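With one protein chain held back, the other chains of the complex are shown just where they sit.
After this line comes chain A, so read on.
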Amino acid sequence: MMDPSMMQAQMAASTSNPESNDLSSRSQLFSPAVAHNAQIVEHVRGLMSIFAGAAAGVLGVTGIIQGACVFIIFHTLTSLGLLTKIKLTGKVSNYLPTKWYAFLVADAANHLLSFLLFWTMGYTLIHIY
């Protein structure tokens, strides 16, 4: 992922607290870089939901709660995997305008329907046919 904090010379994003004098507490992120990062994260999460759904279906996971657990586990694991790209010591706020705990949970609902589709398909194709 590109590091937009390197490009603070081109300020395109608005600050959250203009009164604060501390540069590290403001998020001056270069917006095309943020968009690029966000797109990559979306890609990864989309792929995750597809393969997790297929895996859940093939393994015969039934029941809403079990399926939701599978989805949450996969989602958290991939988010943690994405976090290791910044070595777990860098801050997520250097790359995306979210905090690390929001990053783990964010955008889950966007991919829930894909997960459901591939879960249904995997389950049906293996267990019903």
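Keep in mind that, in the parts below, a residue touches a chain if its C-beta (ideal position, glycine included) is under 8 Å from a C-beta of that chain, and two chains touch if they have at least 3 such contacts; residues count from 1.
Going forward, contacts and distances are computed from a predicted model.
Trainee: Under which of the names "CHCH domain-containing protein", "ER membrane protein complex subunit 3", "Synovial sarcoma, X breakpoint 2 interacting protein a" or "Phosphatidylinositol glycan anchor biosynthesis, class H" is the non-displayed chain listed in UniProt?
Mentor: "ER membrane protein complex subunit 3"
Trainee: Name every residue on chain A in touch with the hidden partner chain.
Mentor: The list for chain A reads 11-15, 18-19, 21, 23, 28-29, 31-32, 34-39, 41-43, 46-47, 49-50, 56-57, 60-64, 67, 96-97, 107, 111, 113-121, 123-129.
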